[in-house]
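Please find one structure pasted underneath; my questions will follow.
Only one protein chain is missing from this complex, and each of the others stays in its spot.
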């Protein structure tokens, strides 16, 4: 456990709580260390049959902690950048089903974290936004996990639009597996009850077998994403923009659209 | 025709009815023989322009007949197990569009049967459930057909959750092509009328052409699925569990979740 993440294994379920609500549960090394420790605990406990990831506060996860990654200290190198996708790959390959409860906003890397989980319960409070182009980045390191859920078309539209997608819509994109409208707890309990009726070895084999069928080599895809990301960070304008953001300033490309308000071919519809 | 399946070609349409309602239209060799005979009849009739698969009773198909496959007689070998996916491949490659009407519950192999059809009309009574892990199995032999419709993410979530997915949700997964809310008969009639306006050779070429474009070699995928399934059945604990189920007993992994009912980070929402 770290300050950013709480972990408790009880009655065969590992409950993991993102607990840095004041920081919007931003992804930094504290959070990655906490998730990794939880995965270690699950590996060490053969009686554990499921892992549940929840978050405190209104934001599930606001994405990469730009201040930690870009402002303080030196620019993150490839090995430090790999720690997030490597942690997500461990979630995806965990022996037990990993359930995430999305009950707030998820941005950038936070969408990647949810995408890596096996079952995402999404409430009407959940919203998913790929905000990277606003910061001047491309969401490359989490793309392997997003693609496995959304496919290329949804990923492309989400990134180019930078629109916050509500849970019901994200459900049709494959980012939410079960849309929760009558309370998180009954839905989560029902899901845990279903998992406890299943053969644990059949669930573990399902995860392994489906990954074997997949054409994509996840580890290779992660390195391709790191190629893009580290290459992109060799551009001074990119680093300048991201650092501005981390320090609370607007980057030079930030503009207000003040153009025509009517749509050609439409009369005010 | 077998007892399990009724077949009638009339006015250019082959109507196939799953007629073993008392057995939940479970998939056994009677049912496979009946479907195969219907496909033979379509092949032999150049004036036939569509095939329609419906089911009697509240269950479209409850999946593999465990009693027939596992309890009576010896464990099914690879050739017997191949008969289901081979039949589904014939449905998919039929010259004419194959329409299925899902108006009840489909489980396991029953979801595979629907997935192999070209056009699935789903009513509000339809529900789709991949129940294999409850029995201790992985839905490997029907996976090639499920993947073609749902993609890997939905398949993974459906299998790991074993949740019954209602038709409206299954529609967004690609398991239902048209959501029917105003009666099966008008929707089916409208679909047949649209098919009768199309060039039969263009529809047949569409099926062939789109299959040529597909990266997946269906026959090879079927053998990979049989590898998993026959390999899995070499495990005594798996066979013991499946046989228990077929005999009406609960397998050893069947447990009730009695753990914490609150969700960390939530106060009763």
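Assorted remarks:
Order as written gives the chain letters A and B; numbering starts at 1 within each chain.
Going forward, a residue touches a chain if its C-beta (ideal position, glycine included) is under 8 Å from a C-beta of that chain, and two chains touch if they have at least 3 such contacts.
Because the structure is a prediction, the values reported are computed rather than measured.
The residue from B:65, B:118 or B:132 that touches the chain not shown here is B:118. When you scan B:149, B:163 or B:266 for touch with the missing chain, the hit is B:149.
One of A:21, A:86, A:134 or A:239 touches the chain omitted from the figure, and that residue is A:134. Residues 132-138, 140, 143, 147, 151-157, 159-163, 169, 172, 215, 224, 228, 232, 237-238, 241, 251, 253-266, 268-269 of chain A touch the missing chain (whole complex, contact as defined above).
Against the chain not shown here, chain B presents residues 6, 8, 10-13, 15, 17-19, 52, 54-57, 97, 101, 103, 118-119, 123, 148-151, 171-172, 174, 177-179, 183-185, 188-189, 191-203, 205-207, 209-210, 213-215.
The definition used in the following text is that only the chains that are shown with their structure count from here on.
Rounded to whole angstrom units, the spacing between the C-alpha centres of chain A and chain B is 33.
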